[in-house]
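A short worksheet on the structure shown next.
Of the protein chains in this complex, one is absent; all others appear in place.
Going by the order they are written in, the chains are A, B, C, D and E; count residues from 1 in each one.
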Amino acid sequence: MIDYSRSTSPDVGEFLETDGRVAVMPFGALEQHGPHLPLSTDTLQAEALAAAIAEHITGALIPAIPYGNTWSNDALPGTISLSADTVTAVCADIALSLESAGFSLLVVVNGDFGNRLPLHRAAEAAASRGGMPILVLDYPGLTEIGDAVKETPWAAPGLCHAEEVETSLILAIAPELVHRERYVVEYPELPPDFGLRQMALAPLSHSGVFGDPRSASAEKGNRILAHVVEESAQVIAAVRTSLGITQQQQ
Amino acid sequence: MIDYSRSTSPDVGEFLETDGRVAVMPFGALEQHGPHLPLSTDTLQAEALAAAIAEHITGALIPAIPYGNTWSNDALPGTISLSADTVTAVCADIALSLESAGFSLLVVVNGDFGNRLPLHRAAEAAASRGGMPILVLDYPGLTEIGDAVKETPWAAPGLCHAEEVETSLILAIAPELVHRERYVVEYPELPPDFGLRQMALAPLSHSGVFGDPRSASAEKGNRILAHVVEESAQVIAAVRTSLGITQQQQ
Amino acid sequence: MIDYSRSTSPDVGEFLETDGRVAVMPFGALEQHGPHLPLSTDTLQAEALAAAIAEHITGALIPAIPYGNTWSNDALPGTISLSADTVTAVCADIALSLESAGFSLLVVVNGDFGNRLPLHRAAEAAASRGGMPILVLDYPGLTEIGDAVKETPWAAPGLCHAEEVETSLILAIAPELVHRERYVVEYPELPPDFGLRQMALAPLSHSGVFGDPRSASAEKGNRILAHVVEESAQVIAAVRTSLGITQQQQ
Amino acid sequence: MIDYSRSTSPDVGEFLETDGRVAVMPFGALEQHGPHLPLSTDTLQAEALAAAIAEHITGALIPAIPYGNTWSNDALPGTISLSADTVTAVCADIALSLESAGFSLLVVVNGDFGNRLPLHRAAEAAASRGGMPILVLDYPGLTEIGDAVKETPWAAPGLCHAEEVETSLILAIAPELVHRERYVVEYPELPPDFGLRQMALAPLSHSGVFGDPRSASAEKGNRILAHVVEESAQVIAAVRTSLGITQQQQ
Amino acid sequence: MIDYSRSTSPDVGEFLETDGRVAVMPFGALEQHGPHLPLSTDTLQAEALAAAIAEHITGALIPAIPYGNTWSNDALPGTISLSADTVTAVCADIALSLESAGFSLLVVVNGDFGNRLPLHRAAEAAASRGGMPILVLDYPGLTEIGDAVKETPWAAPGLCHAEEVETSLILAIAPELVHRERYVVEYPELPPDFGLRQMALAPLSHSGVFGDPRSASAEKGNRILAHVVEESAQVIAAVRTSLGITQQQQ
Partner (left out) sequence: MIDYSRSTSPDVGEFLETDGRVAVMPFGALEQHGPHLPLSTDTLQAEALAAAIAEHITGALIPAIPYGNTWSNDALPGTISLSADTVTAVCADIALSLESAGFSLLVVVNGDFGNRLPLHRAAEAAASRGGMPILVLDYPGLTEIGDAVKETPWAAPGLCHAEEVETSLILAIAPELVHRERYVVEYPELPPDFGLRQMALAPLSHSGVFGDPRSASAEKGNRILAHVVEESAQVIAAVRTSLGITQQQQ
């Protein structure tokens, strides 16, 4: 595994001489996460996962994009959003640059729901023109491990926002940024078509919390991370096999 | 329910004086569907569903787009594809036109997997700018009813392409276009990352069939149609409630 | 002649093995056509002509686009419009797809005045980059045959909208959609620069009719169709000769 | 009439205080015109016509664009071309700028066939959004006056390129740029679909001439100019009446 | 040196057979220049410089673009502006056309501050894709020669607008267009961040003058022209050496 941010050009040059190079890019967001979690919550999670995945697969970790397509939370203080088209363009540009540098696959570890469509669009465009494949991972296995570790109910199935799962993850990754004294519990009344179409989230929750963070813990966060890393590695292994990309030696 | 194609301007004018107007647009494709089904299979299915849905909800049926984003089948004869950006633009233009004509909601009945990303992208763009909502329906309930009626296994969970489900649907909708004498059975060996990333389908199946059409029947097709219409109507009802759109009298 | 919508992939595959393949695409519109003609009038006409032309030249009929660039009629109920750029994109995408499938020429049978500029723009872009030629046909010979068959005057030379010519065509193609009991006669006072620049049509005619439909007949419609088909076939023959595309055997 | 190029800001300020302001812009090209005419032939003609039209209608003459969409002549030395999209953008930008400066109409005097589609596209886009009207004039009356003054046949009906008409015009406008000693006569064999679709012109004529310049004269040029100016003024008058723009006093 | 506007296709054909062809394009503007200078001041200056530079380097002079990106003066009568994107597109299109005609370098003589960003953007885009180089010259040496010849202070260092430098240039180039009787002196109070960010100029100067034109003279204008031509030629020589383009014989 190589961490591009902290490495020099010749270090990277050596890595690039091996076969089957895979890059792992976290794509985050800057978005309200209630009164107790930092705006960078999604970026911190995606970075932690991407680093662990890159380690697991002996890939190249490249820097995180700290903004996402977060119009659905624009109405709450602190959210700063890229447009969907710009998210697509950033991903496509980086994939092109990696392709010309000799990579075989870009894995995007996507930290925010709003980035899904624009990132998958970049992946589809690359596939349709026969370019270097882009694999977008939306935290595979998160709902399963959430079901296993959560002591509090979901606000909606698989919906993680400033509740037990996300709070546990930040307690594991950057506990100094969690304001435990500000925990609030909010189970918003969701409209009947929640999850059926795109809608603004800001009007739904007064506090910005969708659930109950009180039973969060770093230990739970680490269990969640470990599971999502393991699931991600299996997906990447399947793609590698399908594409005929050799697994590199650690 | 009003069918725009067959109606005159004054007919439509009367319809437009009622409240809570909902338009239903089928979005199809022109794509290979094995040796026994017509290239317009996806369009025929989307049209049949959209007509039944429009009837069910007292909405306006508008004409089907008979091409889709079908690059994944480009390699087989008969597939003619729009780009993803064009699919998005067609949907966005029609929604804008309906919005200025006084509609409250556009329901898109999507007949092809390749249209999902570009149609949902149009829906998300409308939502992010506060425009008239677009609801994209990808055959809700299809997997459930497929599980219930199929006598043959899926090539992959929920994958319908020229097999028992799709053949049953066309037997119900346009039996004169089904070449029963050409039925072939093919269960392609799918790569380990099938469904995990976008990929070309044409190389996977020699015949273009993904499953076994032999036990298909019009009766099964009608059961599938009825179930998807019912599920679609429930989704639309939820959206109407959420948006405060009155249900129209039949 | 092969009709893509109703054919299977292997049927098309055989057709594609012959030389000099020409595709014929109707490009329609969904637009007000007075109180007695359906909104799909332009699409129905383009489809009927395209089918007859494809038959005449042993070409491939591909599905009609049922919407056009009809902003000039946006103010009347029932008109749903694509933007000019989208009309261009749809035509360009389909031409590219046909080119990669081995076709030699796309003939577009254009059913609406508003599509002229955007379709010819697609044709010019293809020509300027040396791509597969696109031939846009705007009903060649229509004014001549109109002069010959009409018993009522034109609202303006060559202007056909819900009057004797268009009503005769729909009486020939889909008589069940013509409301004979609703015929109205309207000869709008046209501004002095009518035809000299682009302008909205909706404010000009109260009824949406530009002329007198009362003497329309299916027999006249068939004469008009036959003449436009014949003229179209001559144009296509000239293009084929110019491009060196062999005429296929029927 | 005011000539922007040679006027100061306060001069223009006075002109802008009158009502019904109309701007006249020549749109030219830089294109091969045989061995005896300059590359700027189309620009010179459009400029001369635009100046006379602006004089006639008491309008504002604004500077000529000296390049056009001339891909069809790209293969011959001296042709330098803008893309069609750029021609559209230039025209649209200038119209927007004039609109915000208080003008009521932009008249474009188009000097090259290749600019027709992109200029009319700009005009149509302005019309469809209800912006300041753009009137594109493609030398109205040219064929009629050509029929009247020409002593030599057309290479094709109305086709003027480095033959008697164009040579007469430059003899009238800039005789010092005409190389009379280099006159050649060429009547290219035109393909059967000439004029039916867009095609490259360069391969058709060895010399770049389409006709016979030998009987050209300045006197004929002046007759042609006068007729096209008169026809243009009538069209503009019709548009003014239609738009309710007052005729200004000279 | 060859002047495209006044040359024929075969003349240019001969020029194009020599090596190391360089084209010189003036890019002007139509913009207020106080009460005494014409709106075309920037175009006239760029044309005069470009002609002298083309002469000096035995290059090809191509026609001037008489409009620029002048939004910062939009509020004063007479300014007609292109958007920044259109300026970039015009420059990029012409460079592409020259590249396909066999040129080695496009030198753009930029006559207006507002064109800098969009022209350099075109140059950078060409460089990044390895296309024919574009060299944008923003009057090299102007501040130095201004310091040497000016008898009046600058409104801001290097800021030339309707003051001694620009008035001297037009007195040298087109004295008949200078209204000496209208000279006004204005030294606007500039905001503290003038020159640090883009801002509208129109509100800053009541007259549109930024300095004192009274001591301007044609002789000074000619000295300024000669110096900028010399500096430009040196820059071009450096680029030629760097690119390995042979200097042509005069």
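Everything that follows uses one rule, which is that contacts are C-beta pairs under 8 Å (C-beta built on N, C-alpha and C of every residue); 3 or more make two chains touch, one makes a residue touch a chain.
Not measured: the values here are computed from a predicted model.
Although one chain is omitted from the display, it touches the following shown chains in the full assembly: A, E. Contact with the chain that does not appear here is found for just one residue of A:Q32, A:S72 or A:T167, A:Q32. Although one chain is not shown, part of subunit E still touches it, namely residues 71-72, 84, 117-118, 120-121, 123-125, 127-128, 133-136, 191-194, 196-200, 235, 237-239, 241-242.
Contact between subunit A and the absent chain runs through residues 4-13, 16, 30, 32-40, 43, 62-67, 74, 76-83, 85-86, 89-90, 93-94, 97-98, 100-101, 177, 179, 182, 208.
The criterion applied here is as follows: only the chains that are shown with their structure count from here on.
Fewest steps needed to get from subunit A to subunit C, stepping only to touching chains, is 2.
Listing every chain that touches subunit B and subunit E alike gives an empty result.
Because subunit C and subunit D share one sequence, their contact can be compared position by position; here over half of the interface residue numbers appear on both sides.
Averaging Cα coordinates per chain places subunit D and subunit E 27 Å apart. Distance from the subunit C centre to the subunit E centre is 50 Å, each centre being the mean of its Cα atoms. Put simply, the C-alpha centre of subunit A and that of subunit B have 31 angstrom between them. For subunit E, residues touching at least two other chains: there are none. If you sketch which chains touch which, the chains link end to end in a single open path, with no loop closing it.
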